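As you look at this complex, bear in mind that one protein chain is not there, while each of the others sits in place.
We call the chains A, B and C, going by the order they appear; numbering starts again at 1 in every chain.
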Amino acid sequence: MTALLQADHVVAGHPGRPRVLDGVTLHIERGTRLALLGANGSGKTTLMSVLAGSLEPASGRVLREGEPLDWSRKGLREHRRHVQMVLQDPDAQLFSADVAQDVSFGPMNLGLPVDEVRERVDQSLRLLGADHLAERATHHLSYGERKRVATAGAVAMRPDLLLLDEPTAGLDPAGVRQMREALDRLTAAGATILMATHDVALALDWADEAAVVCDAAVRQGPVDELLADSGLIARAHLEKPWTLALAAALGLDRRPRNLEQAIAMLTDERPAGAHDGAAR
Amino acid sequence: MTALLQADHVVAGHPGRPRVLDGVTLHIERGTRLALLGANGSGKTTLMSVLAGSLEPASGRVLREGEPLDWSRKGLREHRRHVQMVLQDPDAQLFSADVAQDVSFGPMNLGLPVDEVRERVDQSLRLLGADHLAERATHHLSYGERKRVATAGAVAMRPDLLLLDEPTAGLDPAGVRQMREALDRLTAAGATILMATHDVALALDWADEAAVVCDAAVRQGPVDELLADSGLIARAHLEKPWTLALAAALGLDRRPRNLEQAIAMLTDERPAGAHDGAAR
Amino acid sequence: MNNHSHHINALDDAAWDSPWRRRRVGEKVLCSMGLVLTALLAPVWPGTVLVSVAAVAFILGSARIRLHVLAEAMSAPLVFLVLGGVSVLLAVGRTPTDAWWSLGALSIGPTSSVQALRLFLHGMSGTLSVMVLATTTPMVDLLTWLRRFHVPEPLLEIANLTYRLLFVILDTMLTVMEAQRCRLGDNPVGPMHGLRRRWDNTAAAIGAIGILAWERAGRLNEGMSHRGFETTLATLPVRRRASPRFIVITLAVIAAIWALSLGGTAS
Partner (left out) sequence: MHIAEGVLPPAQCAIWYAAAAPFVIHGAVKVVKEVREHPENKLLLATAGACTFLLSSIKLPSVTGSSSHPTGTGVGAILFKPPVMAFMGVIVLVFQALLLAHGGITTLGANTFSMAIAGPWIGYWVYLLTKRLHGPNALAIFLCMAISDLATYCVTSFQLAFAFPDASSGVVGAALKFLGIFAVSQVPLSIMEGFLGILLFRFLVRV
């Protein structure tokens, strides 16, 4: 099966550090929730820029539906209909002082008729749980609201794939909850999402698959498997999610992904009363 | 005993929202680690500005060692020798070309002799684990390094009390670890620290006491007690730390503060094999 | 500076929250500029006073702007008008024969006091008329409205970006100033309140704000290219319903002021 988007032996970087990524291969299948993990400066954002068509790799290829990405102006315009990236800092993306106007930028750029633009703006704000903000001033929004509006701006392009850089960073618990609900609505509406994050517990709970950026390369696999790999975690300067650390410490051969599963694991477990919980 | 710093029925805000804080009372005792918790926009930063002497309350008092804060130029200069605040965004706090020069900003303003300034700079960079950065240009630092250098700038004033706004926000796991080690060194060196944070798990693990800002008021108490209070957590739009949620779900009458204590609780617990773990 | 920045926000906040936000910009411009021109062209008495009354009625009554917002906004121009008025009031040079009061080269007479009064009344009524627009119409709406006059698009985009960046950079600026205050940047130890260091610190603060602003612009540029920005920043025009009633009221008020002013002078 051809992947929705694929990086094939990509080498990329910037003048000061030409090989931030050195031979990275990554497959994004339609419909997956992919968590991109890695320390600060490991190259997560560089990889996302390559995938988004904003940074041309020094070597290697990016393929969309099996077709190599055309790096011409026209090819990139086409690419951005399918792949949209949302940066970590919402202020780096919101250029209009009026929320609805800002969200309308992408669709207007596509040259769509005004009525369709209006419909897309409404719909994407609704998906992000931000419809009540449409007429507000960008500079009156809270940080969490600005993050959701910036995401709505990408969603209004109706991309197949959304690349989100740290969508929950800097949010308070309520903000994180709202963002997660929005992501669930987007997935339900058919979007494929790649999320770069530092939050290993969030990644484990949300994602199907993970890609860990480490030593300028990427390891891809099921999220619970990669995050249970102590060696990889250490090399990538990450941290094991507490649920996995707890299961491992108790000698349980399970991989609970969140609090509920951890509780279930422990209540399943405890009646047995055995100390060697490994016997499952 | 007189508190190191104390807010007494403080009412404060800004022209658009004059009562962000409406009758806040808070005691900071010497030597405590105090976590300041609350949702975005709840007034955490406003409270810190009042304590730091940057925002004069509309009514109520701030007392340092029992003495009311003198809001004159001279009084504030004295106050800032004792109380220093570090804001969340490190970029806006570094205004010099290189690290050592930036850290020296405060001591130079105190009019200290050059030798003493130099010694203070060295010492505070050392405490923050940033001595190797002294000669670097501020704009070449990573985000985590900038956060530590910004903190060193406040530490160089040798305050009794440090007010830190989200010192770990935006850091990756390695960055969080380094910041926590630095805070431990500061505490060992005699500093009293108030840390505003969204990260309830960090607060529970690090702090002795907590102050939760909720409905324009503050509740202060032992951190494990406040964070186990489901009603308060819900009202303040926070989240219960997973260790406490887990203990509660398993019906255990304990309050583990971190992974190690949770593991200890569960290994203590399991040999008993009893389902009603509440019997401690 | 802190107070002043709140001042920046005060008029802008009022405009965004104004019940007139949904009115067509053209109608509000008609109202505001109609009053301004009346203030300038109609006989000073009672024209300017009537214009002031009408403007205040529109702002406080119809647009429901809070009194203290208007009062605060008017404080700065008021200082200018009082100062200007006083300097016009005091004539310098040979004392005119009809002077009421004189002291050396200074004198106050009917000519100078009429001039001073004219300056003050024109300024008051003119500024209040502009406030009709300023307190009800966010800058973005105004810039979007200007599109229909075929102002070249890039110029409006620059103005729009300036407006957006204003608030982003204002945030940065307030943080830099606060961080400096925390470390005694505004209050150093030294002779003359640490004058020498205060200068250095001010320059460092302004320089740091400039550099951070520059970086922010660079990042916004990058963010916009991610969003597919190539040459233009087209956005959706806002739909607003026309209100013939509002236009009629505006024209009626202005006509009434003219009638009263001209009638007043004719009689």
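Note that in this section contacts are C-beta pairs under 8 Å (C-beta built on N, C-alpha and C of every residue); 3 or more make two chains touch, one makes a residue touch a chain.
Owing to the predicted nature of the structure, the values given are computational and were not obtained by experimental measurement.
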Problem set entry | From C:49, C:161 or C:247, residue that would touch the chain that is not displayed | C:161
Seminar exercise, completed: Where C:77, C:190 or C:237 are the choices, the one touching the absent chain is C:77
Exercise. Which of these, C:139, C:236 or C:254, touches the one chain of the complex that we don't see?
Worked result: C:139
Exercise. If the hidden chain were put back, which of C:22, C:68 or C:94 would touch it?
Worked result: C:94
For this session: Write the list of chain C residues that the hidden chain touches.
Result: 1, 4-5, 7-8, 11-12, 33, 36, 39-41, 48, 73-74, 76-77, 79-81, 83-84, 87-88, 90-96, 107, 109, 111-112, 115, 119, 122-127, 129-131, 133-134, 139, 142, 152, 154-155, 157-166, 169-170, 173, 199-200, 202-204, 206-207, 209-211, 213-214, 216-218, 220-221, 224, 229-231
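Simple rule for what comes next: only the chains that are shown with their structure count from here on.
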For this session: List every chain that touches both chain B and chain C.
Result: A
Exercise. If you take the mean of the Cα atoms for each chain, which one ends up farthest from chain B?
Worked result: C
Problem set entry | Whole-Å gap between the CA centroids of chain B and chain C | 41
For this session: List, in ascending order, every residue of chain C touching at least 2 other chains.
Result: 13
Seminar exercise, completed: Given the complex, residues on chain B that touch chain A span 39-41, 142-144, 169-175, 198, 200, 237-239, 242, 245-246, 249-250, 259, 262-263, 266-267, 269-273, 275, 277
Problem set entry | Touch list for chain C against partner chain A, complex | 12-13, 16, 21, 138-141, 144, 160-161, 163-164, 167-168, 216, 219-220, 222-230, 232-238
Exercise. Which residues, counting only chain B, touch chain C once they are in their complex?
Worked result: 14-16, 49, 52, 54, 73, 76-77, 80, 84-85, 87, 89, 91-96, 105-106, 108-111, 150, 153-154, 157
